[in-house]
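The complex appears here minus one protein chain, its other protein chains still in place.
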Amino acid sequence: MTATSPGPIVLWLASRYENIELVQAALAHVCRQREIDGEMEHWIGMALREAVANAVKHGNRLDPDKRVLVKFDGVGNDLTIVIGDEGGGFDPERVSDPLAPENQMKTSGRGIFYIRTFMDDVSFSRGESGGTVLTMHKDLSKRGNAKGENE
Amino acid sequence: MTATSPGPIVLWLASRYENIELVQAALAHVCRQREIDGEMEHWIGMALREAVANAVKHGNRLDPDKRVLVKFDGVGNDLTIVIGDEGGGFDPERVSDPLAPENQMKTSGRGIFYIRTFMDDVSFSRGESGGTVLTMHKDLSKRGNAKGENE
Amino acid sequence: MNKNASVRKIGDITVVELKGKITIGAGDLQMREAIHAVLNEGARKIIVDMSGVSTIDSSGVGELVGCFTTSTHKGAKMKLMNLPAKISDVLTVTQLITVFDVFPNEAEAVASFAS
Partner (left out) sequence: MNKNASVRKIGDITVVELKGKITIGAGDLQMREAIHAVLNEGARKIIVDMSGVSTIDSSGVGELVGCFTTSTHKGAKMKLMNLPAKISDVLTVTQLITVFDVFPNEAEAVASFAS
């Protein structure tokens, strides 16, 4: 731990969409601790909401007895957020591109794209019990470039 | 789980007083889910703040690498909150009575008394690793009698 | 009933005002209900006023696309106006901003139905 890390914050939540609001409140707390401005908080929040929604919906399939893990961590200019579920996992390589013309008018399929757009580094792995573990990083030094655009 | 329980919410937090604010935000979320009014929320919040402050201060002795656990649970009219720390434990029987005349002007020693006053049932036990586990219950049917007075 | 959407009329144009979070499990469904309701009542010129929307997620965006498609199928036109910058950004990165007819204000949105 360094002076710039207030230590990890971990939440275990029942699989309910309404708990996304609590995750958002936890992010607000972390952003106060880490002095992350409102603009950047907004885009991290967008990615986080998508990630938790996916864990609840696709991972745990809304089974309220299955849990979603959310962990905030990282030191210095790195904010790390891990989202875990107790679902069956999936292959992120096989997710279709929402920018492809044939997908443009689809009513779904944009969540992971938003996560990748608004965070700086995103990776998926399998948890011990087979569920999905999504690890995403935000580089806090890139303030004023909060959307994660390259220029 | 019944329709009146939104499922448990668990937080693991570094031992920092500022994290009490996050616990308070989590309580606000639970109170919205469980339809607990602002008056009752205030008194539960008071007990909860004391419990987390004790876990941070006396239990984990402000060691930021030690964690405080906060769990919200319970079904129907029972709200159960468990607060755990990684400290050395203590004997709650040996805590002095803050109402005794010789303690009245002391600058400390009222926290557990407030917890017992504002909650309906409070018990201390030892966790697996020796820390304190405080389990407190609030009877949500007693609205309008939020301070936990007997009449 | 529907705390995320309300409806008003400007001549034969129906304005659906969205408010708050158009997000999964609540605001997204209320938006769909509101827009489907005006379509079922015969509205054929629809402007969705986004000025009060604080957050939209991929579910909200998906529902918006779905409402646009449903409108087109029913022979109605659905346009958007008053997009807060963040909402506009969310539509831009998924290249939807060009799919929707988007207007900066009510005057321009209303005028677009006259031409």
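Observations, loosely collected:
All chains are identified by letter, namely A, B and C, in their written order; residue positions are counted from 1 within each chain.
One rule holds for everything that comes next: a residue touches a chain if its C-beta (ideal position, glycine included) is under 8 Å from a C-beta of that chain, and two chains touch if they have at least 3 such contacts.
Remember, it's a predicted structure, so these values are computed and weren't measured experimentally.
Note that the absent chain touches B when the full complex is taken as a whole.
Residue B:111 is the one among B:8, B:59, B:111 or B:131 that touches the chain missing from this view. When the full complex is taken into account, the listed residue touching the unshown chain is B:49, out of B:29, B:49 or B:71.
Residues of chain B in touch with the missing chain: 17-18, 20, 42, 45-46, 49-50, 53, 57, 98-99, 104-111, 113-114, 117, 147.
Going forward, only the chains that are shown with their structure count from here on.
Rounded to whole angstrom units, the spacing between the C-alpha centres of chain B and chain C is 45. Those residues of chain B in touch with two or more other chains do not exist in this structure.
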